[in-house]
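Take a look at the structure set out below.
A single protein chain has been removed from this complex, and every other one stays in its place.
Up next, subunit A:
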């Protein structure tokens, strides 16, 4: 990890706070219009997808309906739900966009998400042992974690995690790895399990029972389309999220490094532990602007559509302090994620490269 003196860290904090303050002072109708237009688009895609789905016995209609519903779920999860739950729009004082009451269209309950993601992941970003998002306790992505034989074929675990992503996220707080090691008991997890079952049941009921049953003669088509839409969303969101922290140069940290740190040091960790990818406006929107993962981690509660606008300033601050700003095309970043998963499938003694002279 880059080492900056306490004075440099203070300076870094001031520089980043200045960017944040400038955006906060400017929040207004433009931001409200952005999120409301996203919500409106989501409603159109979802209503359109649901209405078209029963006519899915015509193949092109099936594709259109599934794509529409899949895009609706992506937009709602990424650009609306994730961002609203970060409190990006709490200042609007609109009860429909409130971080504490918003419930999103995925198996994981908002309450559990706010605990594991907003708090654990965003506070302890990339701290091995503290940030359970780092590899989701399924993948070994750093030599800080001891190698075990089960890691050899972790690329298959990765594929399974991506396909079933919403269910993995829903059960994240169960901390299954601690249960199996006897570090925690199922009994303590009962309140969580009740909450998880209620939300997951609701989602399964909607997509796999209610809407198929409503259109009984074509139930299998509706069931397949709904499953397809969920699959599209699962693959896309897991891919975007993996590009955010598991690329080649995204750094990891030890618990000691993060212990009692200053705000400046927290900023430094967010800058060096995250990675962006480049693309057009709609790629950013469909990623919930997590394509600007660096900006998101530095300013998790600024409206995400502002990230592209402040990116240049964040890069200037990085250059000033000699901090690497990790970005690249989507294809390039994703290929380094796959390489990382493969590389750490193997123990350190095999993958260690001889030092270049």
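Couple of notes before you dig in:
As a working rule, a contact is a pair of C-beta atoms (placed from the backbone, for glycine too) under 8 Å apart; a residue touches a chain by one contact, two chains touch by 3 or more; residues count from 1.
In the analysis below, contacts and distances are computed from a predicted model.
Chain not shown in the complex: UniProt lists it as "Stearoyl-CoA 9-desaturase electron transfer partner", one of "Stearoyl-CoA 9-desaturase electron transfer partner", "Cytochrome c oxidase accessory protein FixG", "NADH-quinone oxidoreductase subunit H" or "ABC transporter ATP-binding protein". Touch with the chain that is not drawn comes from one residue among A:4, A:24 or A:219, which is A:24. From the set A:98, A:184 or A:315, the residue in touch with the chain omitted from the display is A:98, counting the whole complex. Considering the complete assembly, subunit A touches the hidden chain via residues 21, 24, 27-33, 36, 39-40, 43-44, 47, 85-87, 90-96, 98-101, 103-105, 114-115, 118-119, 122-123, 202, 205-206, 210, 263, 300-301.
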